[in-house]
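For this depiction, one protein chain was excluded, whereas all remaining protein chains were kept in their positions.
Right, chain A next:
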Amino acid sequence: MNDINSINMVEEKKQYINQDVVKRKMSKRLLLNNIVKYLFLFAASFAVAVLAILLYRVSVDSIGWLNLNFLTNRLSTNPDRAGIIGAVVGTVWLMIIVGPVTMIIGIGTAIYLEEYAKRGRLHSFIQTNITNLAGVPSIVFGLLGLTIFVRVFGFGSSIIAGGLTMSLLVLPIVVVSAQEAIRSVPYFLREASYGMGATKWQTIKNVVLPSALPSILTGLILALSRAIGETAPLVVIGIPALLIPIPGSIFDNFTALPMQIYYWTIDSVLVDEYANLAAATIVVLLIILFVMNSIAIIIRNKFQNRY
């Protein structure tokens, strides 16, 4: 009622809206809006702050420990002489298995699902299965590896057992990203290829895969960087905390960077310096991950939106 009364019709300049009332009614709401806006900004910066603190802490802890000797020395119980060359070599070996295995199985599965499988029960069964696998905790994959690869196949806690376990773990990531990549290849390219008389496989091999390759590679690198940092499956398949020699073949025992971080972190209760060693190893691991992700982003940006 107030609103109607306050509209002053007598004024020479007709004013249908009383600014004072509007101000009075709106000011609270606007103020609240502004306060909450900064609250939201604050919450959003929380993640940034945590990241900054985490990186700062890790770098400070590793100062003085991260040097060339640390990178080239072998493991040692003496913190001053300990190095991570064995873990670096182990991680590289692991990737040598995970890379090709996930690439072949992952791309093969994606091609089958996107190009060959008829949309029906089987297709949706495999698809649901992959989605479910993506949500299985990594430690359960570790138990699978322990039971199948370590014990049934008799690989022991070797690189091949760890590598195959890790491959199964990251497989859903590769499959899903490869599927998306294949799906995004425009249909007219396929039609053009068929029009030239190419068979289905020739079309896939010569047209679809080459144009989907950058996105597939991006997904593969992201999957590998997940595998590099993953610790739980390796702990479960029983990588020993002992000083093991640098592995020379895929059937050797090994240790990897995240394993080394794990052991040094829990042993830092006994020897303080182990915390510094763990921090230095984390810096190495994060640098590797950063480089890999940068490569993935560069590939993605370079080949994005070509059609």
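Brief remarks follow.
As a working rule, contacts are C-beta pairs under 8 Å (C-beta built on N, C-alpha and C of every residue); 3 or more make two chains touch, one makes a residue touch a chain; residues count from 1.
The rule is simple: contacts and distances are computed from a predicted model.
One chain of this complex is left out of the view, and of "Phosphate transport system permease protein", "Formylmethanofuran--tetrahydromethanopterin formyltransferase", "NAD(P)-dependent iron-only hydrogenase iron-sulfur protein" or "Tripartite tricarboxylate transporter TctA", the protein name its UniProt record gives is "Phosphate transport system permease protein". Of the candidate positions A:L66, A:A82, A:I97 or A:L146, contact with the unshown chain belongs to A:L146. Of A:K23, A:K37 or A:R81, it is A:K37 that touches the chain left out of the display.
Set against the missing chain, the residues A:L66, A:L94, A:V175 or A:I299 yield one that touches it, A:V175. For chain A, the residues touching the chain absent from view are 26, 29-30, 32-33, 36-37, 39-41, 43-48, 50-51, 53-54, 57-58, 61, 104-105, 108-109, 111-113, 116-117, 125-126, 129-133, 135-144, 146-148, 151, 168, 171-172, 175, 199-201, 225, 228-232, 235-238, 240, 258, 261-262, 265-266, 268, 275, 278-279, 282, 285-286, 289, 293.
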